[in-house]
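Every protein chain of the complex appears in place save one, which is left out.
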Amino acid sequence: MNELELLGALRRGDERAFTTLVDLHGAGMLRLARAYVRDRDVAEEVVQEAWIGVLRGIDRFEGRSSLRTWLFRIVANLARTRAVREARSVPLSALAAADVEEEGPSVPPERFRGPEDRWAGHWAIPPEPWGRPEQALLSAETRARVAAAIDALPGMQRRVITLRDVEGWSAKEVCNVLELSETNQRVLLHRARTKVRHALDEYLTGSQDQD
Amino acid sequence: MEALKFLRPGRRAPFTGVTWPPPGRWLTAAAPPELCRSGIHALLPDVLATWAAEELWRVELDGGRELAPGIVVAPRGRLLGRVEAWNDQAAREFARACVAHVRAPSGGRAAEYAADAAAAAGKVVAGDSAARVGYMAAQAAEAAAPGGFAAERRWQSGWLADRVGLLTG
Partner (left out) sequence: MGVPELTCKELVEVITDYLEDRMPAERRLLFEEHVAFCDWCQTYLEQVRATVRLTGALSEDDLGPEARAGLLRVFRDWKGR
């Protein structure tokens, strides 16, 4: 069934259409919710609320966006509200540390030669090749490290990399769901990927940058 | 039209990571030719030095246009054959030639760049590592005189083309 047919069947109360949608999008919706509220139980509540909202609103859905975009926007809105509510019980200091979108270069400046050097701007401490075949990189341990690195990202970076790189969405779709400009989305993606690469690099080469 | 292409070991394209099919089979780009964005890219001899990598191939382009100095882009292309004369030995000779050409007995910044190039030349093992020497030597030429970088690159490309037999017959 294509999206239009699924939509029609769902409106008619077809249970198979509903479970198809859940199987198609449920995991992604949960991942997006967790990119806001982290706690798995809370995220599952958000997703359940989202499905209720979907069913209630299904007759009003006009099809101006794709069904998927609509589903995920509902999740994003609910998750955002829930995250604010959850945050009220979290100490302010923890909040501030978690979500400040920082400025500054992605890679520590000491890694490059300074402006007085005749090779100014070139690597002073170049990246070490990981020297591992792709198969080894895909091990469960390495994937766990990537997941942990994503989990540690500031909120908006986490959401963008989750939708773009984990879920494989296009930039346009992500901008739609998260209500970001194309440029902002790219900046967030850049910072997220840089941090995740850095975490992977530390794990794979056993090195530590001075922070 | 015929042109040239540097690839990484195993016919791997350096920027897209795509592996080229064996010689004779056409590779078609997914989108129309656009400089550095889409299309099959290849080189004319006068820019060879900038792009030095491990493997040098002759290529045939179907409908190539020069979209940047020395860079031709076409909707499809195929490898014709490997330029076997470009090997690790040639790469080492290339590196030495680049260094010798910018030796600056008078000192100053140009001499510092030239010395860096010479040090790097000692470590060249293959086409890929020779590329850095060429860059450094060209910077030495630029330090000696503005505009020297581009001129040095042209000289390097000429040396390379000649050394691997592209300029004869």
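We just call them A and B in the order they show up, numbering each chain from 1.
The rule we apply is simple: contacts are C-beta pairs under 8 Å (C-beta built on N, C-alpha and C of every residue); 3 or more make two chains touch, one makes a residue touch a chain.
Keep in mind the model is a prediction, meaning the values are calculated, not measured.
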{"item": "From A:A9, A:A87 or A:L200, residue that would touch the chain that is not displayed", "value": "A:L200"}
{"item": "Residues of subunit A (touch criterion as defined above) contacting the omitted chain", "value": "13, 15, 18-19, 22, 26-27, 30-31, 34, 40, 44, 47-48, 51-52, 55-56, 105-107, 109, 112, 120-123, 126-130, 134, 137-138, 142-143, 146-147, 150, 161, 165-166, 168, 171, 186, 189-190, 193-194, 196-197, 200-201"}
{"item": "Those residues of subunit B which, in the complete complex, touch the missing chain", "value": "14-15, 17, 34-37, 50-53, 67-68, 71, 128-129, 131-132, 134-135, 138-139, 142, 146-147, 149-150"}
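To be clear about the criterion, only the chains that are shown with their structure count from here on.
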{"item": "Distance between chain centroids, defined by C-alpha means - subunit A, subunit B (Å)", "value": "40"}
{"item": "Subunit B contact footprint on subunit A (complex, rising order)", "value": "118-119"}
{"item": "Partner subunit A, residues of subunit B touching it in the complex", "value": "109, 112-113, 116"}
